[in-house]
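Heads up: the structure comes next, in structure tokens.
A single protein chain has been omitted from the complex, and every remaining protein chain is retained in its original position.
Order as written gives the chain letters A, B and C; numbering starts at 1 within each chain.
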Amino acid sequence: MSIKVRYFASLKERIGRAEDQVEFTMNVTVSDIWQQVNQDKALPENILAAVNMEYVGFDHPVNDGDEVAFFPPVTGG
Amino acid sequence: MSIKVRYFASLKERIGRAEDQVEFTMNVTVSDIWQQVNQDKALPENILAAVNMEYVGFDHPVNDGDEVAFFPPVTGG
Amino acid sequence: MIVKIVSESFDPWQEIQAFQHSAQAMRGKVGATSVFVGTMRDFNEGDAIKGMTLEHYPGMTEKQLCNIITAVMEKWQVIDVLVVHRVGDIFPDDPIVLVAVWSSHRGDAFDSSRSIMEALKSKAPFWKKEILASDDQRWVEKNSDGYLKKD
Partner (left out) sequence: MIVKIVSESFDPWQEIQAFQHSAQAMRGKVGATSVFVGTMRDFNEGDAIKGMTLEHYPGMTEKQLCNIITAVMEKWQVIDVLVVHRVGDIFPDDPIVLVAVWSSHRGDAFDSSRSIMEALKSKAPFWKKEILASDDQRWVEKNSDGYLKKD
């Protein structure tokens, strides 16, 4: 299955990419996605995750075609 | 001494006057003023008093030249 | 601080724009503006209302509003305040009151504008007389707590 992974703000700069496209053959969680695409990097503190534009925990399952996003605490308003 | 007494809103309509001018020869309180000018009428419930445009209790002293006002609860805004 | 009692209809958004235009010293310092506008509804306590007369106590009204704003500016970090209140004959949809607070931070702005409104409702000498659809008139006896009760 194919998953789009997106990064925003300071995390995007830190990783040096705005997005990744990853393929899996088995069921995975948000946490698995991070491990797969950023093997050399520990998850920075306070990073939030979203699947299909809704906030989720890192144990949330990810399905084929989902968009997963990682980003730092929001600072709008 | 000479005191101006003013009434507002529903109290003004009830009393039938917007103001009175009263003369006293001795020290008086807000309560004395009401008694003097409205001898036949008990003070309606919830009526507020002001002396020189500041809220006061009914035992507040009144001096020569003061303006005393009586009115119902305020309903602005 | 500006406090205005007006006997003609006013546009709260134009009042704010004019205030900001003349208060150039706030530019860059303001991070938060909290505004409340009270307008006349065409219903109250289950009755259709077609008009209203707002009486006030000239002099005391301004004095009490200044007292209220001064107390709020001592409690919260506020840059400036504008209060405009209508008196006289008004009709549904007319603005009755505008409270605007400029501050550097949102908490100070929200808290102080609300505090001014609540104090105005309980201490500023204004009185409303409603004209019902039937042409009957009645004095509003007291202000509500500010929430619509769910049925």
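Criterion: contacts are C-beta pairs under 8 Å (C-beta built on N, C-alpha and C of every residue); 3 or more make two chains touch, one makes a residue touch a chain.
Since we're looking at a predicted model, the values are computed, not measured.
Counted over the whole complex, the shown chains touched by the missing one are A, C.
Of the options C:G38, C:G51 or C:P125, the residue whose C-beta touches the omitted chain is C:G38. Residues of subunit C in touch with the missing chain: 13-14, 16-17, 27-43, 77, 92-93, 103-110, 114, 117, 144-148, 150.
For subunit A, the residues in touch with the chain missing from this view are 6, 8-10, 50, 53-55, 69, 71-77.
Rule of thumb we're sticking to: only the chains that are shown with their structure count from here on.
Inter-chain centre distance (subunit B to subunit C, centres taken as mean C-alpha positions): 27 Å. Averaging C-alpha coordinates per chain places the centre of subunit A 71 Å away from that of subunit B. Counting partner chains per residue, subunit C shows two or more touched chains at no residue at all.
Those residues of subunit B in touch with two or more other chains do not exist in this structure.
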